[in-house]
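I have placed the structure first, in the form of structure tokens, so that the comments after it can refer back to it.
Excluded from the complex is one protein chain; the other protein chains are retained at their positions.
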Amino acid sequence: MCSPHKGLIFTAVKLPNKNMANITELNQLTTQVRRDILRMVHKVNSGHPGGSLGCAEFFVALYNEVMELKEGFDMDGKEEDLFFLSNGHISPVFYSVLARRGYFPVEELNTFRLINSRLQGHPTTHEGLPGIRMASGSLGQGMSVAIGAAQAKKLNKDAHLVYSLHGDGELQEGQNWEAIMYASAKKVDNLIATIDLNGQQIDGSTDHVLHMGDVAAKFKAFDWEVLSIEKGNDMEAVIEGLQKAKALSGKGKPVCVLMHTVMGNGVDFMMHTHAWHGKAPNDEQLANGLAQNAETLGDY
Amino acid sequence: MCSPHKGLIFTAVKLPNKNMANITELNQLTTQVRRDILRMVHKVNSGHPGGSLGCAEFFVALYNEVMELKEGFDMDGKEEDLFFLSNGHISPVFYSVLARRGYFPVEELNTFRLINSRLQGHPTTHEGLPGIRMASGSLGQGMSVAIGAAQAKKLNKDAHLVYSLHGDGELQEGQNWEAIMYASAKKVDNLIATIDLNGQQIDGSTDHVLHMGDVAAKFKAFDWEVLSIEKGNDMEAVIEGLQKAKALSGKGKPVCVLMHTVMGNGVDFMMHTHAWHGKAPNDEQLANGLAQNAETLGDY
Amino acid sequence: MKKYIDTGKKDTRSGFGAGLAHLGRTNKNVVALCADLIGSLKMDEFIAENPERFYQIGIAEANMIGIAAGLTIGGKIPFTGTFANFSTGRVYDQIRQSVAYSNKNVKICASHAGLTLGEDGATHQILEDIGLMKMLPGMVVINTCDYNQTKAATIAIADYHGPVYLRFGRPAVANFTPPDAPFEIGKALLLQEGTDVTIVATGHLVWEALIAADALAEKGISAEVINIHTIKPLDEAAILASVAKTSCVVTAEEHNILGGLGESVARTLASKHPVPQEFIGTNDTFGESGTPAQLMEKYGLNAAAITKACEKVIKRK
Partner (left out) sequence: MKKYIDTGKKDTRSGFGAGLAHLGRTNKNVVALCADLIGSLKMDEFIAENPERFYQIGIAEANMIGIAAGLTIGGKIPFTGTFANFSTGRVYDQIRQSVAYSNKNVKICASHAGLTLGEDGATHQILEDIGLMKMLPGMVVINTCDYNQTKAATIAIADYHGPVYLRFGRPAVANFTPPDAPFEIGKALLLQEGTDVTIVATGHLVWEALIAADALAEKGISAEVINIHTIKPLDEAAILASVAKTSCVVTAEEHNILGGLGESVARTLASKHPVPQEFIGTNDTFGESGTPAQLMEKYGLNAAAITKACEKVIKRK
């Protein structure tokens, strides 16, 4: 499970020791990330805690266990794995994990959604935040981008992988299906696209808003390799699933990971409901949420 | 096979006698339609004969055997079946069949693609041509429109059906998949969407341009009722297939008809190739094509 | 000078919601569509009262526009609702072909337009939608200034047959137009008479223009203020009549100065009566996260900026 880590990036920050990363440490980091998410959105009374909390294990695993990353950050990202966040509204979890992985100072999380910040409401390259290679926020565009980056890697004879994350509601956007059709037709097998199957979107459950039926069957009908992570909020399960996905890559098909998560995971009153998709906790709710996620690596 | 016909429209034109419509008469009409198509595109040295020729049986069957149509034409189309052509470039077959069904004078086919004509390169409501309820030409939009019209029928408690036609290459447009996902989720079961599976698009075969895999499996994974017409250029098979589709409608699912046709059908040198997707025959080729489709109901 | 009273801050999108609810009760042909943003668009009341006339499309704006166009066939009057960005740029070609060119009776209703969307940032802050929609032949383009006007416009466009783009916003702003004022498409409203400079403002900037006119009056400058709620068709006569008096103009919009109201006015004047003009709008830049007020200040879209522009343009006469 312990893949070789290509070292820390930029600043010396409180990171689990990469050479002895273990599940406990990754879980501690995840708890800290949950605190960061809650504090970020609370401070500006805006942003998207629900999807962020549900994807905390995924981001922590990806950036601290799964991806091969170079030291430093450049836009081209040659000779390293790349990640694209298509459902840009869950920027809080992305920012927290990037910061705690060393891409930029953890203190900068304090500037989330404030004017003149590099931590825009939705991730952007426009303000030069290290770790971000593409703006997102308008849904449905990230898979195409990830495919392009994956095809550039092939052209560059760079054997690294491209990862992406997409919301389940986001899959209602047709551009995804253009990309899904293309990726298998053109054998983009260095792409691992994960779907955050939390069953929720803004106006309710996906079943209620626009029933999506069997998502696995859809990807299979579009000739993808499909695997599921049933416990998307269990660190071991997430890592195992992503490692399996890695093993399936390079065999002629793009790989889809259907990751079942709980929206709002880790904060009881936020769980299993769309209500916290894009709503910040008030002071009392914040205290409650933080109490459920005790400080591990130190608040920013 | 002989459905009741709701009468002729507008002008008295050479139509097969509706009360004794039989396959021979419909085939004669189809041959005449093929002549019309060739002569229309030849005259202006532009337009799309390939897909048009391949869909001649479908259009003739739809307008002369399958759809329930009112006398006259109004935009709302209440209490009659409706048809939407999404792949608007095959306007020649649409115009010919509409004219020969009586929607407008057959002589007007002479004005195809000329300036100040109602017969625009792609079908439009903008010039007031009877029979057209929506502009098309930019691909991928027609299924959404057909769904809207079908849902309006439900709201109006109008039990008639909505038909639509789409190219196979056209299915590469993501908007289709938004519509496909929506139609089953919302149980739009008064919609019969036919796909012209001719295996060709502009730059080559669909396999070559963007391999589409198993189209039936895709529609099924999106929870549609799917049926195939293996012989899309056989009048009996087309009628039978569309009647089957009718029988499947109203049962909670939208119905997809995968119609296997031959691009350029009926003109040997145009068949089985994308080369004639959007190219007009020269004088000699026209003569050759017309010789293969002897006049039946009289040229315009 | 006329005095305009803010009767209490309200968001324009709630005016849309109230207008739509009214239509739900009074016009059985009105149907509503939404792409997973019911709450943001304030459509709840219409939906609760007319569940059978509401279509939840999911996150698929292109499909929404097409379905709306299709619903008109059969006599429905569809009102689509999503953010301004996803109402226009996301679906431009769909609107172009299936609505504008096909002349379908679709009302495209767009919230969260412009910088005042706030914290979500640039991906959501469209500053080009007025330009996008005004270029479509036959499209009516409306940008209302407050709650009351948005409600009135929502009700009015149901009675107009043809494609309409109705733009409104997220934050609570001054509500100052009369609640009973009828909304006349294409008819500019002269809010303040003046002789030195004409301010042609739309949307959230109308209130700012009134504040600017007050500030200018204190400096002895007489500003005429026109509320140009309809950007297309543009009330050219009203603008020309005003400029005939004042000989200079400031346009103010929550939009890129490229392509928007300002350029429509510049074209009109260049064709008929060229005069100096200053452009209040974003200066060809993307927005960013921040509070609405911070952003309007940073990007120069408030009363202070309008006041300065008026002083500048008068000097240029």
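Assorted remarks:
Note that the chains take the letters A, B and C in the order they are written out, and that residue 1 is the start of every chain.
The working rule: a contact is a pair of C-beta atoms (placed from the backbone, for glycine too) under 8 Å apart; a residue touches a chain by one contact, two chains touch by 3 or more.
Just so we're clear, the structure is a prediction, and the values are computed from it rather than from any experiment.
Although one chain is omitted from the display, it touches the following shown chains in the full assembly: A, B, C.
Remark: the omitted chain is touched by one listed residue; of A:A135, A:V215 or A:V238 this is A:A135. Between the chain not shown and the residues A:A150, A:L210 or A:L286, the one that touches is A:A150.
Only one residue from C:Y4, C:Y55, C:F79 or C:Y101 touches the chain missing from this view: C:Y101. Only one of C:Y147, C:F176, C:W207 or C:F279 touches the absent chain when the whole complex is considered: C:F279. Although one chain is not drawn, the whole complex shows that of B:E65, B:E80, B:E173 or B:D223 it is B:E173 that touches it. Mapped onto subunit C, contacts with the missing chain fall at residues 85-86, 88-90, 92-93, 96-97, 101, 122-123, 127-128, 131-132, 134-137, 232, 256-259, 262-264, 266-267, 269-271, 274-279, 284-286. For subunit B, the list of residues touching the undisplayed chain reads 44, 46-47, 88, 113-117, 119-122, 124, 126-127, 135-140, 169-170, 172-174, 201-203, 209-210.
As for the chain not pictured, it touches subunit A at residues 75-78, 82, 84, 124-126, 133-138, 141-153, 155-156, 158, 174-175, 178-179, 181-182, 185-186.
The rule is short, and it goes like this: only the chains that are shown with their structure count from here on.
Steps from subunit A to subunit B, taking the shortest chain of touch contacts, total 1. With centres defined by CA atoms alone, the chain at the far end from subunit A is B. When every chain is represented by the mean of its C-alpha atoms, the one lying closest to the mean of all protein C-alpha atoms is C.
Between subunit A and subunit B the centroid-to-centroid distance comes to 45 Å (mean Cα coordinates, whole Å).
Distance between chain centres (mean CA atoms), subunit B to subunit C: 41 Å.
With centres set at the average Cα position, the gap from subunit A to subunit C is 36 Å. Shared contact sites, meaning residues of subunit C that touch two or more other chains, fall at 57-58, 60, 62-63.
Of all residues in subunit A, those touching 2 or more other chains are 172-174, 210, listed in ascending order.
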